[in-house]
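Excluded from the complex is one protein chain; the other protein chains are retained at their positions.
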Amino acid sequence: MFPYQPQVHQYPYSNNQLMPHGYYNSPYSDGGWLWQQNTWASDESYRMHPQQRLCFVLVHGSWADAHFWDGIAEVLRRNGHVVYTPEYAGHGSDPNKNVTHAMITKSVVDFITKQDLCDIILVGHSFGGTVIQKVSEQVSDRIKRLVFWDAFVLKDGESLSDELPPQTKQAFEQLRASSKDDTIMLPFPLFRDLFVNTASLEEAESIYSGVAPEPAKPLFEKLNLKVFYALPTPKSYVYFYQDGVLPQGEGFGWNPHMSIRLGLFRLIVGDGDHMTDSRTRPAMVAQKLYEAGRD
Amino acid sequence: MFPYQPQVHQYPYSNNQLMPHGYYNSPYSDGGWLWQQNTWASDESYRMHPQQRLCFVLVHGSWADAHFWDGIAEVLRRNGHVVYTPEYAGHGSDPNKNVTHAMITKSVVDFITKQDLCDIILVGHSFGGTVIQKVSEQVSDRIKRLVFWDAFVLKDGESLSDELPPQTKQAFEQLRASSKDDTIMLPFPLFRDLFVNTASLEEAESIYSGVAPEPAKPLFEKLNLKVFYALPTPKSYVYFYQDGVLPQGEGFGWNPHMSIRLGLFRLIVGDGDHMTDSRTRPAMVAQKLYEAGRD
Partner (left out) sequence: MFPYQPQVHQYPYSNNQLMPHGYYNSPYSDGGWLWQQNTWASDESYRMHPQQRLCFVLVHGSWADAHFWDGIAEVLRRNGHVVYTPEYAGHGSDPNKNVTHAMITKSVVDFITKQDLCDIILVGHSFGGTVIQKVSEQVSDRIKRLVFWDAFVLKDGESLSDELPPQTKQAFEQLRASSKDDTIMLPFPLFRDLFVNTASLEEAESIYSGVAPEPAKPLFEKLNLKVFYALPTPKSYVYFYQDGVLPQGEGFGWNPHMSIRLGLFRLIVGDGDHMTDSRTRPAMVAQKLYEAGRD
């Protein structure tokens, strides 16, 4: 049966008056739209129409840093969007790997508030889903829509590791135990088969060369998400059907297993895996994120 | 485990003599085929071979009327098929919204019998699945194959609302309660995110402009389907994997949750959502319906 019902009533659609500000702007109203022209991505014969201008804040996942978004952000900017890719604690150039989920959340919240960003399309990839769940609890008035892309949507009280199938959970626990600084480093064969399964070996090695040990603690922290499950913020889920990190069924997976926790959400499906396409087909990913984020 | 086993024995395939008349005609027998030539759809580079001539009866779903099929029917006719798109009670120009499922079924049955149609490929979309389930009970001798396209296949004794996930069911019940004439009108944000999730905002608004309040009663009526589950009529299921109206798993969904109730059926999968493609890619939909309906 339906595996999870948030305790807090959530029904954002019954009444237009209850819609968060900016949820739905007519394209014919003044100021709501800026059309971007003559700058279409030409690297893929993807369907490209003039795009509503959006403000994206892109939050990466584990074993990645803000450069994960480089190609995708470039395409989005070329299409007229404003794009931010905040780095968070324990990642990128931060030498301190001893971080908590709250520190990671604070990095993104501080970035958003210091830049005074509004009407954000807040995108989380993979572990980044748990980050935007917590970030949205603190700055919901600045968020126009949440977009989860093959991202964890945790239940109240869960940790990310609670959503891993037994083999993967066991692997992570063993790798964590063998670390000296409470991090998890993925061996290349595991990374190659689960995270970049559709890549060529050269592409897989190139992506792997940027992978750093991931702080383990935030993956095993139980999160209080009661506020999240009361937010009326519109939500989308982008699912790539070659993603091999989680099985899609048998009690696990991105979609529908975790996506349905969003309640009534917009689904966008693409042909991609967990990490390869951000490098090899950024225009495809950018288009899917746009489809997830637009009005 | 296997969630539903019709009580009535149904095994249409073990013996060719048990096949309904016309189920399988050799293309080399006289009269069985009419080839259509030089009229290929040129709007999409879809694989287009000469097509076996079929007689389609297309039954739309809720929040739609017979014009839902306009683009698809045009492509099918261009490819040599005979196409009917019957309107049913409570929809289109019918001012009476106080209708029952039996009245809707009668509209389609009467259309088929008055026109004396035979060897029909009877297609139901969405709620239309429940309609062709009931229609086929009355005119099974006129039907060559049933095609369900992201359509409800109800168990004996079920109502459509029994197949909705809790959030959607709750939304429908609230919308119904707030109506003065026992109809359900979808707010645009809900329609946009669930029914036309892959559309541009302009396409979504254009489609929404044709949406009328839907009579609520037929969506909550329990249907007796014992006769349906005894029919040996061949069946196909067309599933579009970006359809966001129902989650595909966790005890819900078009395929396989409801499709497997058809027993041994032909599966056809496409990249589309619930309503957008009928407007934006009618040739793609027409091709999928042809693949589902041909011998």
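Note that the chains are named A and B in the order they appear, and that numbering of residues resets to 1 at the start of each chain.
Heads up, the rule we're going with is that a residue touches a chain if its C-beta (ideal position, glycine included) is under 8 Å from a C-beta of that chain, and two chains touch if they have at least 3 such contacts.
Note that the coordinates shown come from a computational prediction; the quantities given were computed from them, not determined experimentally.
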item	value
Which residue of B:Gly71, B:Pro234 or B:Gly272 touches the chain not shown here	B:Pro234
Option from A:Gly80, A:Pro213, A:Pro232 or A:Pro247 whose C-beta touches the chain left out	A:Pro247
Contact partner of the left-out chain, one of A:Ile121, A:Leu175 or A:Met284	A:Leu175
Residue ranges of subunit B at the interface with the undisplayed chain	1-3, 5, 10-16, 19, 23-24, 27, 49, 52, 234, 236, 241, 248-249, 253, 255-257, 259-260, 263-269, 291, 294-295
Hidden partner chain, residues of subunit A it touches	165-168, 170-171, 174-175, 178, 187-190, 192-194, 197-198, 200-202, 205, 241-244, 247-253, 271, 273
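Convention: only the chains that are shown with their structure count from here on.
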item	value
Intercentroid distance (Cα basis), subunit B paired with subunit A, Å	35
